[in-house]
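Before I ask anything, let me first share the structure, which is written out below as structure tokens.
Only one protein chain is missing from this complex, and each of the others stays in its spot.
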Amino acid sequence: MIENLNSDKKLSRRDFLNYVLGFGFFGWLAATIYPLYLYLKPPKAPEVDVKNLKIGNVNEIEKNSSKMFKFGNKPGILVRSAEGDFKAFDATCTHLDCTVQYKKEEGLIWCACHNGRYDLNGKNVSGPPPRPLTPISITIQKDEIFVSK
Amino acid sequence: MKYSFYFLTAILIIFIMCNKDFFAQQKDLPESKDQCLNCHSILDGKFKAPAMSYRSDVHFRKGLACSSCHGGDSKNDDQEKAMNKSAGFIGVPKGSQVSRICAKCHAEKFTALQNSVHGESSTGNGQIINSCITCHGVHNIVPVKSPSSRVNGSNIVNTCAGCHSNAAYMKNYNPEISVDMLEKYKTSMHGKKVFSGDSKPANCASCHGSHDVKKVNNPQSSVYFSNIPKTCNKCHGNAEYMKEYNIPTDQFEKYSTSVHGIALLEKGDKNAPSCNKCHGDHGAAPPEIESISKVCGTCHVLNSQMFQESPHKQAFTDKGLHECGVCHNNHDVHQPSDDMIGTGEKSVCIRCHKAGDKGFESAFIMKKMIDSLNNDVKTANNLIREAEQKGMDVSDSKFDNNDIKKVLITSRTVIHYANLDKYLETIGEGFKITNKAKLTGKEAVDDYYNRRIYLGISTLFITILAIALYMKLRKINKKKVEH
Partner (left out) sequence: MFSLKKIFNWLDVRLRIGDLVSFMKKKEVPLYYGTIWYYFGGIALLLFIVQVVTGMLLLLYYKGSADLSFESVQFISAKVKFGWLIRSIHSWSANLMVLAVMVHMFSVFFTKAYRKPRELSWYSGFILLCLVFAFGFTGYLLPWNELSFFATKVGTDIIKVVPLVGNFFMNIMRGGEEVTGATLSRFFGFHVAFLPGIFTVVIAIHLILIQRQGMAAPENWDELPDLQKKRIPFFPNFLLRDLLLWLLIINILCILAVFFPWELGMKANELAPAPAGIKPEWYFLFMFQTLKFIPAKMLFIDGEVLGVLMFSVAGLFWFLVPLWDRKTKVGKKGYWLTYIGIFVVIYILVFTIIGFIM
């Protein structure tokens, strides 16, 4: 009788241990697989590749308009002239590093900080900027616009 | 008989009177006994003129005979011997020969002339554009200080203008050069005074030099962009010289401490304004009160435009205040600081605005906003630095720093509208950026701590599992032992 009780107790203790073991094991497995799953999911951040960047479709950008983009850790500006050609530049003003923008009315690139102006070749034509904007080369493949260093 | 004697005497007297000059000359001849002069004085036309004018020439007064320049033997009254090549006679010198003759005594000046722009830009046949006589005249040269000198303070302007206002002539040498300097000069303070007889104010030579005029873009020129302030200061800084004109003489001192002065004089920045950029050069005059903002606005376009649209424009004009100069000074413009805004001690607003008026309140709010933004920037930067030190990636936030700089610059420009709403709109952008940066920084720092929390939790799990495993182990060991 006592043996039975003992063996019963032993059984339940063994079971308990097995449950804990099982629970612990699966817990451990979950704690390992969960980060793994998150790791495998591609992150939302942009590609590490900053040599080539797709910035959009030819049809999305109207004539005489512009689009700002982030190229590596620098701002970039893509301009589509009134005639339809595309130009891209590093949007850092060569005067004091403000970010330039496109002025439709003048068909020029303009810096709001000190009224510097650049023509569509990036050349500094008016105001304090001492040098032209750095150009970024553009490739258009199948209507997609890519910029590269 | 008696009557014929009287008649002859009368004719003689008349003859002498008609030729008084001749006899007078004979009487006034100096000790050099310049026979060239004597002879030429009794000739006609073009041979006579030089001899006549030479008597008032300074060289003549100093005892130089015609032969000093023309060669030949001035002691000899025989033309054959005096004007003989073997005696060194060279006749009328041509072209650059003229200046070389002057150079025999005035060597330095000639060298200076040769090295000047007038000397360099000679046309092919070895001619120097300007020989000495072009400006100084010939046979009638008088000391510079003499009122009849062609190159004295009052007259030199016209002498220079003789070529430099002649568009057709200047086209031969430099088609681009302007020919309106004289017109401009007549409108300037210098010009007005000079043309009314004052010889002290600046004339062409005062700024450009006389013999050693260099091209404006030649660094050795006294009117090269970085040399202009010193050139103007030669007179305008001389209190003794400027005594009677009642204007300050500390402009250069003030200018050299200003942003513009430091940029020009120390950093050699060609874009920085020197005296002539604001005052004009040939037409030098202080700008009218109402046009000060337009002058400053040639470079500071946005600030000027905004000021002119602001309520300050009319108010300043009414009070006769010097627009930009009121807050920024004129010659000693310093780097503006945020302390100039607001209602604090150093602010410029409180010079006119008093507590209670709309301007005072607006200024107060503006200062508060920009202070708040600057603080936010500091806080965000601290958070980001903390995250970076903890090893988190914050390159994205650093990118936004550029945008903040732009907002600050734009706000400090927009302030010239003196319009609170426009200002708030501009500076509001800045807070958006700092909030984002603060969030990113905080997230990064949080992430750092979160990692430790997750570690703690998983360690807990593992510990439970390890203990369970250990107990299982003990059990198995015991079983084996038992068996």
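Order of writing sets the chain letters: A and B. Residues in each chain are counted from 1.
Keep in mind that, in the parts below, a contact is a pair of C-beta atoms (placed from the backbone, for glycine too) under 8 Å apart; a residue touches a chain by one contact, two chains touch by 3 or more.
Computed from a predicted model, the values in this text were never measured in an experiment.
Asker: What are the shown chains that the left-out chain touches?
Answerer: Within the full complex, the chain not displayed touches A, B.
Asker: Tell me, which residues in chain B touch the chain that this view leaves out?
Answerer: So the residues of chain B touching the unseen chain are 391-393, 395, 451-452, 455, 458-459, 462-463, 465-466, 469-470, 472-473, 476-477, 480.
Asker: Across the whole complex, list the residues on chain A that are touched by the chain not included here.
Answerer: 28, 35-36, 38-41, 43, 45, 48-51
Here is the rule we go by: only the chains that are shown with their structure count from here on.
Asker: Determine the centre-to-centre distance between chain A and chain B, using the mean Cα coordinates as centres, and give it in whole Å.
Answerer: Chain A and chain B have C-alpha centres separated by 49 Å.
Asker: Note which residues of chain A are touching chain B in the complex, please.
Answerer: 14, 17-18, 20-21, 24-25, 27-28, 31, 70, 73-75, 92, 96-99, 112-115, 127-128
Asker: Hey, which residues of chain B end up touching chain A in the complex?
Answerer: 271, 299, 301-302, 395-396, 398-399, 402-403, 405-406, 409-410, 413, 457-458, 461-462, 464-465, 468-469, 471-472, 475
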